[in-house]
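Here is the structure we will look at, set down as structure tokens.
Heads up, one of the protein chains got dropped from this complex, but the rest are sitting where they should.
Which chain is which? They are A, B, C, D and E, in the order written, and residues in each are numbered from 1.
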Amino acid sequence: MNETTRADGRTPAEIRPVTIERGWSRQAEGSALISFGETRVLCTASFTPGVPPWLRGKGTGWVTAEYSMLPRSTNERTQRESVKGRIGGRTHEISRLIGRSLRAVVDTRALGENTIVIDCDVLQADGGTRTASITGAYVALADAIAWGKAQGHIPAKATALKDSVAAVSVGIVDGVPLSDLAYVEDVRAETDMNVVVAGLGAFVEVQGTAEGAPFARTELDALLDLALASAAELRELQRTALDGPGAEA
Amino acid sequence: MNETTRADGRTPAEIRPVTIERGWSRQAEGSALISFGETRVLCTASFTPGVPPWLRGKGTGWVTAEYSMLPRSTNERTQRESVKGRIGGRTHEISRLIGRSLRAVVDTRALGENTIVIDCDVLQADGGTRTASITGAYVALADAIAWGKAQGHIPAKATALKDSVAAVSVGIVDGVPLSDLAYVEDVRAETDMNVVVAGLGAFVEVQGTAEGAPFARTELDALLDLALASAAELRELQRTALDGPGAEA
Amino acid sequence: MNETTRADGRTPAEIRPVTIERGWSRQAEGSALISFGETRVLCTASFTPGVPPWLRGKGTGWVTAEYSMLPRSTNERTQRESVKGRIGGRTHEISRLIGRSLRAVVDTRALGENTIVIDCDVLQADGGTRTASITGAYVALADAIAWGKAQGHIPAKATALKDSVAAVSVGIVDGVPLSDLAYVEDVRAETDMNVVVAGLGAFVEVQGTAEGAPFARTELDALLDLALASAAELRELQRTALDGPGAEA
Amino acid sequence: MNETTRADGRTPAEIRPVTIERGWSRQAEGSALISFGETRVLCTASFTPGVPPWLRGKGTGWVTAEYSMLPRSTNERTQRESVKGRIGGRTHEISRLIGRSLRAVVDTRALGENTIVIDCDVLQADGGTRTASITGAYVALADAIAWGKAQGHIPAKATALKDSVAAVSVGIVDGVPLSDLAYVEDVRAETDMNVVVAGLGAFVEVQGTAEGAPFARTELDALLDLALASAAELRELQRTALDGPGAEA
Amino acid sequence: MNETTRADGRTPAEIRPVTIERGWSRQAEGSALISFGETRVLCTASFTPGVPPWLRGKGTGWVTAEYSMLPRSTNERTQRESVKGRIGGRTHEISRLIGRSLRAVVDTRALGENTIVIDCDVLQADGGTRTASITGAYVALADAIAWGKAQGHIPAKATALKDSVAAVSVGIVDGVPLSDLAYVEDVRAETDMNVVVAGLGAFVEVQGTAEGAPFARTELDALLDLALASAAELRELQRTALDGPGAEA
Partner (left out) sequence: MNETTRADGRTPAEIRPVTIERGWSRQAEGSALISFGETRVLCTASFTPGVPPWLRGKGTGWVTAEYSMLPRSTNERTQRESVKGRIGGRTHEISRLIGRSLRAVVDTRALGENTIVIDCDVLQADGGTRTASITGAYVALADAIAWGKAQGHIPAKATALKDSVAAVSVGIVDGVPLSDLAYVEDVRAETDMNVVVAGLGAFVEVQGTAEGAPFARTELDALLDLALASAAELRELQRTALDGPGAEA
């Protein structure tokens, strides 16, 4: 596959067309409907003054996240977790990853005793939903923080947001390292890696999994190279989306 | 309020601008993103050959529905039912209403041993989410049935869909009967009624509730008049949306 | 069926024999064992000074209701909801209906910061359990309020109970509108309507459902006529039951 | 307290007035509403041909039991287990005890591949609800087995019911062994024992618990004497109740 | 079987080799890994200053217990209760028994407003896990109380532990009363009795169950004789284990 293009015509290092509809929701303090090709995730950030009881009086804020998929976001309908009465392991895992990734760029002391809850609801899934969630959630988060400043809940000069954060899924398919796997690529990947990158190239999270055979260190290195390059592109798209009224900094 | 207009400038009998984005989902066999003003609901219809065990061999199909609200579809964030571990009474009630309303226009014998699951997920709520769900779900259902015919799961000549169905919420605010209540009207309504109408004016469901004082029969009559008129308008909008390739009849 | 009588010999407008054993429970502040023919529901009203945290300091009371069926109240045993670990949609729906119906005749400000929980447990079911519940619960509620006054929790002159409330199920069977459907009639009904009526004829709740074909406005009107007449009879039976020591007003 | 009488005037060895309304339910194959003083339990026995999957083809039947208390059967209202979403330890414990006690007198081979589910629902509680449940459930069980024979599900000559079974709670209050504790006695008992007795005096279950100080063997012996005498009385009451049309043997 | 020995060569009155590894856990304030032959239970006692809200300000402490089996402690793997989402009746029953048994020898007033939670986790099961749990838990409890004194949470002179407590399972197999049933004996027992004994022979709990035919009073007496003798042996083993640095009294 080395010299041929991918099913959708992309080169190995090319990400899908990414669009970010900032402010999609009239209700949330920050929101973005992000698309990576056919993958679409609605990210909202809900700002509430105050923190949970166990954090009160400590002078720090709280950022947490919840991820979920609509039942028919997938090719076959999946049962709702509310109907099952329990949240599955995958959902838990991804919610925790999104929360950690965003907290890595938030200065919770500068945020003050305020809570931001991020919701990432996958409306349509075509691979890379967790990395799209992180990338879109950053935009919603930035707007919610800006809202908190505008409302006086956060001091105007506080730098609650220390850096940007974006994420991409990379993997090896038929021996070739590819960036931003679509679903058809993801299911065929021998190795699958989700990489969360802050600012200009520091790692927040690296999660690599051998789906088939274990992978070699050289493969790991190639995937990290791809991820860093794509994350830099996503950072630009986030900046562009935030370049309008209402964004912080 | 008798002679003044409503907060958004509508006359008492006027419904909000309604848009129906048919085929919004690439995954579902039928889908529609319906908006009643700021209320937006994503309706998908998932078609599966076969029926649940308790219906097998009886020659009839099954149509059911699930309703849910995204946590930040509302003005304040509400906790996910998957996180609570149980589905609330309101959600149950609405899911059952949607299911009954759609089954009222389906000939399950003509549908054959096939199952259609309707999902109505509220992306943004501004009153009337259950009636918007029914109105949008009808479009998704019609397309899923058309898909089932195109795939040969339903005989081409079977009339699985007997009629159209649409729904509207009506209520009395400050003594004036109004159609299609927005959220700010809904919370002030003395009487609130959801009316589901098939075809050209037969009732599928009438649910009237006194929110404040009990209501008189003359008030009930006035509300039914409004509902029938608005349902006829919605029926036209559904027809227009379905007037393209892929729709049944 | 127009000129013939019903299976149990009743005329279309005739309700079943109704008995109300007021004060059945030694434990509850108010109680009634109500029978509509073979349908028997034990209604208790538990009075507790104080209100839930979210109502404290607002000067208003709280009335809520829970409905449940004993597992063998029905013709075939049904599994307990406690064993399933979740409450079903039908139970939720009916509990909410009973609560709304009673709150419609309570002045929660006059009730003061007191809570009344109504429990309606169906001991034997033969159709109309939700409407029997409302009708019996009113009697239990009246006694619990009287108890609250006798104990000094409610001022003696407060009119916490604004009106009476009763409910009846009506429906169309073989084209004939019938009042107070027994189970064998209920399963055959084309249209089924539960009507909750306050005092001398104001509607608290109207819930009509097309079980088979959608129904016409003339049918709706005929059913409402029947319901109002039957509700007036039930109101008399409630008054008679409450005409003894211990009742309010 | 040795020579004085008890709060309700009984002698130490005297049980409360016991009434058994056999056939209370029109729905169940066997039923009894049993009262021990103010304690009232509705016991139903549901007969179903066939057994659970794990017993199929083994030629033996299955008897199981479920116990529950109505929320306001007690002096203060207790939350429903269906609302809590889980069954408490006490309920589990008592349900298991009732089931074991009944199985001890059933020949499951003679019962054949049939299932009997016993439901014991406490309508009003004043101590001894678990022992009243067992005593009443025996009557319901006997009738359900008779029904199974009449319907031909059990061979007419099979002795599915090997013996009778009854239960009583005994305890030591102020140093005096008492039979059939009422609630006010139960809460003051130093030692509390539930004894289940088959036929003329064989033990099915002996459950003695030191509520305060551990108890001596002589105390245990005195309690067992009381229990055997009371169980013999209960056996007579069961026989009288079953001495009418419809009872087995 | 009267004159022959048991499968593992024991005489009827002989208990299995019992070992108590006191202080097995580095984390808990008191702990013991107890073995009765192949049955192994890890008992920990967690001491926390303070009591649950409903006990605050009453000057008494709280002791409670939880029992659980590892999924492969049994011959066939059993599903985790955390995975099922609910705790079974048997687990509830045993947890409650352990808690009651320990509270019988604790003076909760002398304990002061402190909480001790006992955890008994069965690592390997070969019969008698609940009685081994009680016997081992006593050692863990004694050390936790000693810890509380050493830390100053309990006054040095308070006698929070009034007595020792031990438990044994006894039963009748092939007509012969046996002490300390191993699993292979337990499944064959006609009668099974768990006996909890305080100090030198007072009963805390007696739970006898007819597994096959009901049992006679003489059999009950023989089992109690066996249980008292074995409990005295266990008391000695507990004393020996506690005869080192760190034990109370």
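FYI, a contact is a pair of C-beta atoms (placed from the backbone, for glycine too) under 8 Å apart; a residue touches a chain by one contact, two chains touch by 3 or more.
Model, not experiment: these values are computed from the prediction.
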Whole complex considered, the hidden chain contacts A, E
Contact partner of the left-out chain, one of A:168, A:198, A:226 or A:242: A:198
Can you tell me which of E:44, E:108 or E:238 touches the chain that was removed from the display? E:44
List every residue of subunit E that touches the chain not included in the displayed model. 25-28, 31, 38, 42, 44, 46, 48, 66, 68, 70-75, 77, 80-87, 91, 117, 119, 121, 123-125
Footprint of the hidden chain on subunit A, which residues? 86-90, 92-93, 95-96, 100, 104, 163, 193, 197-199, 201-210, 213-217, 220, 224
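Keep this in mind: only the chains that are shown with their structure count from here on.
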Which chains sit in contact with both members of the pair subunit C and subunit E? D
Where among B-C, A-B or C-D does the D-E interface show up again, with more than half of the contact pairs the same? B-C
Between subunit A and subunit D, what distance separates the C-alpha centroids? Give it in angstrom. 60
Averaging over Cα atoms per chain, report the distance between subunit C and subunit D in Å. 33
What positions in subunit A touch 2 or more of the other chains? 85-86
Where do chains touch, given as pairs? A-B, B-C, C-D, D-E
